[in-house]
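The structure appears below as structure tokens.
Removed: one protein chain of the complex. Kept in place: all other protein chains.
We just call them A, B and C in the order they show up, numbering each chain from 1.
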Amino acid sequence: MRVLGFACLWIVLTEGDVSSAFLAVGAVASAAAADALLNRGRGVGPLSALRVIRVLGRVPLDSVKAGIDVAIRALRPSLPIRPGLVRVPIDVADPAVRVATAYLTTVLPGTVCVAVEPGGLRLHLIDRRRDVGAQVAQVAQDLERALRGGRHG
Amino acid sequence: MADFIAAAFILGGCFFFLAGTVGLLRFPDTLSRLHALTKADNLGLGLVAAGVAVHGGDLVIALKLLVVWVAALAASATVALLIGRAMVERDEP
Amino acid sequence: MEGIDPWWAAAVIVGAPLTGGVLAILWGALGHVWALAATAAMTAAAVVATARIGRHGVIHLALGGWSAPLGIHWRIDGLGALLILTTALVAMAVAWFAASPPRRMPPAFWPPFLFEVAALAALFMSWDVFNVYVALELASLAAVTLVAQGHGKAAVAAALRYLLVALAGAITTLLGVGLLYAGFGTLDLSILSRALAGPGLVGWLALALITVGLAAKAALFPLHTWLPAAHASAPAPGSALLSALVVEASLFVLLRVWMVGFAHAPVPGPALQSLGLIGAAGIVWGGLLAMRQRRLKLLLAFSTLTQVGYVVMVVPLSADPRWTELAWQGGGMVLVSHAFAKAAMFLGAGMIMDAAGHDRLENIRGAAHAMPMTLFAFAIGGINLIGLPPSGGFVAKWLLIEAALNGGQWWWAVPLAAGGLFTAAYLFRAVAVAFSAGDGGALAAVPRRQEVLVLMLALASLLLGLFPAQPLSVMAIGAPTHSWSAEP
Partner (left out) sequence: MNAGSLVDIPLAGMMVWLAWRAQAGPEPIGAALCFIVLGLLTILAWLRLGAPDVAIAEAAVGTGLTGVLLLEALAAPRPERPGRSTGVPAARRLLAVAALAGGAVLVAVLLRLPETSGLHAAVRERLPATGVSSPVTGVLLAFRAYDTLLEIGVLALAVAAGWGLAGEAPRPRPMSRDPVLDAFARRIVPLGVLVAGYLWWAGGSRPGGAFQAGTVLGVAWVILILTGLEEGPSPTRWHGRALVVGGFALFLAIGLAGPAMAGALLAFPSEWSVNLILLIEAALTISIAACLASLVALLMAAGEPGAGAGG
């Protein structure tokens, strides 16, 4: 699965140039070896490809929304921000899912994750009156389903 | 037509870079500035990459640019996490 | 020797110290062995190259077989060959000195030492302005490392200051080189020289930038302030190499840029005269400050400023093309004889420091009784720096003053002569203290091998004065000819 991913990336990088095929074996193999060394015993289990695509597919849209949101706040003369820190609990056991959630939260409008803690995330809000708990919980749930698709059904 | 769309994307990207930089200057504290960095600037980069992709009109190039954008996105989120953690630790050790 | 391909000599000249440097990084404990082997091989190759130039003239080589303007050229002329030979001999002596037990230099000393020697050889051969910049980078990094290996925080501070000046000089030089490429589409000195017949604003700005950049690296007045601390802080073998050769390489490049690169440009008289003024200021200022020093190594470091000033004089003294060769030979003689003399004196100062534990002038009273050979060598070196007969320094100054008087620029003879007086004043003071009655017995014993090496270096500078004819005729081979239209 990983090897397939690396191979796809290689093809994209080399623009499908066949002359690189010989080297491709070596490069993909060494990347996979590095991956195996670093991630020994940390497999995330079978992925649910459809759900992964659904989660990742939202990234560009969220990014646009978030960018517009910040741009408006930065450019408005009144500077409408009320920054603050909150702690958001998320109910997932797997640390990998927590980290992935942290990354996605940073792409969402209004939130930047500043720390990953055992029981949840530490978020910085550009407008602390907003309640983001439900939104983050939803992201975490989606991710868990995507990454643990095989187990939770 | 493609050129026109490309130009629109690139100019839009520049606008967000500008907004991000203004945010970097105007926002009162470091953690807020992270928002400008991780959101406006990333969107700016994404739009410029999209513009270049449209301009090139090549699927593989477009995929390559997507790789660039995703890498930059992941990098800035990591950096935000690092800075954020350091700031939080400094304020409440 | 006739049949030897000049490529072999040239490849060994640069390749031997580079290979030695690699080996010294890999097997540091044997650093001194690699250094001695590399410098010996380099000396042999330099002898071959010099002999060949004596018979067949300038050696011209295209690296990688790519001819200019695409590739990089080496051009070894007479003075270049002599300077390479000087570098090899001085480096071999310094390596032997630094390898002497019980004070053998640590493994960390050898990689920068060998890379420095390679960079110097590369500079004396390079005929490409960008390559000169790259080689200068290597030389500066190695030099800074040698300075930083001195004792204590002062050495680190001096090294940092040196590093900053070297970086600023490098960037300025690079800007000038970039302008030359942008304006004239080539980096080769021969082609540039033709193109620069009409330099325009671009060419003049490039010359100014390169001159300032190189002046910082060569410690020309008023960009000299980093030098004394740096040269005095390095361990003695490092100081010897830095003061004898590293500064000289930048000076040599400076001469080449003015006298070859801009040989056909209408260089205005005032520009030549102001370069002379800078040289004269260096001679006087270096002398005045040297007189005030209370430490032997600092005194020697300041005296380098005076010698640097002499060499710069070559440019204004060449204003009349009839006397260019004379001035070139004079400057070349300063470079070669000062290299031997200053290396001997810095190594000697290092021995005094080792023996006495310090180098404060007032406390080395009687040192001559404890180490007569070293102080004798020190005195010979001094004769050379002052320019007294029969030393190479005397020949050099004679030629320069002759060029000044023949070319109708008598005013430059004044600082040239005055420099000797200053030098005499402070060196006599130091030598007098060392030879005066005192308890030389308090000094620790020094290795005999080191004493002999120092004496041999000093004698080399004397031999140049006793038998100047052959070196001078070699220096004339491939000497620059120019057609600056301006009259002084």
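Keep in mind that, in the parts below, a residue touches a chain if its C-beta (ideal position, glycine included) is under 8 Å from a C-beta of that chain, and two chains touch if they have at least 3 such contacts.
Worth saying up front: this structure is predicted, and the values here are computed from it rather than measured.
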*asked:* What shown chains come into contact with the chain that's not displayed?
replied: A, B, C
*Can you work out which residue in C:A37, C:A51 or C:V156 touches the chain that's missing from view?*
C:V156
*Pick from C:V47, C:L61, C:M291 or C:A476: which residue touches the chain that isn't shown?*
C:L61
*For chain B, which residues reach the chain that was dropped from this view?*
7, 10-11, 13-14, 17-18, 20-21, 24, 30, 33-34, 37, 41-42, 44-45, 48-49, 52, 61, 64-65, 67-68, 71-72, 74-76, 78-79, 81-83, 85-87, 90
_Even though one chain is hidden, which residues of chain C still touch it in the full complex?_
5, 7-8, 10-11, 15, 18-19, 21-22, 25-26, 61-66, 69-72, 106-109, 111-112, 115, 118-119, 122, 130-131, 134-135, 137-138, 141-142, 144-145, 148-149, 153, 156, 175, 179, 181-186, 201-202, 205
*In terms of residues, what is the contact footprint of the unshown chain on chain A?*
6, 9-10, 13-14, 20, 23, 26-28, 30-32, 34-35, 38-39, 42, 95-96, 98-99, 102, 116
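Criterion: only the chains that are shown with their structure count from here on.
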*asked:* Just the number, please: Cα centre separation of chain A and chain C in whole Å.
replied: 60
*In angstrom, rounded to a whole number, how far apart do the mean CA points of chain A and chain B lie?*
16
_With touch defined as at the start, can you tell me which chain B residues reach chain A in the complex?_
15-16, 19-20, 22-23, 26-29, 31-32, 34-36, 38-40, 42-44, 46, 60-61, 63-64, 67, 73-74, 76-77, 80-81, 83-85, 87-88
_Sites on chain A touched by chain B in the complex_ = 9, 12-13, 15-16, 59-60, 63-64, 66-71, 73-75, 79, 81, 83, 85, 102-103, 106-107, 109-110, 112-116, 122, 124, 126
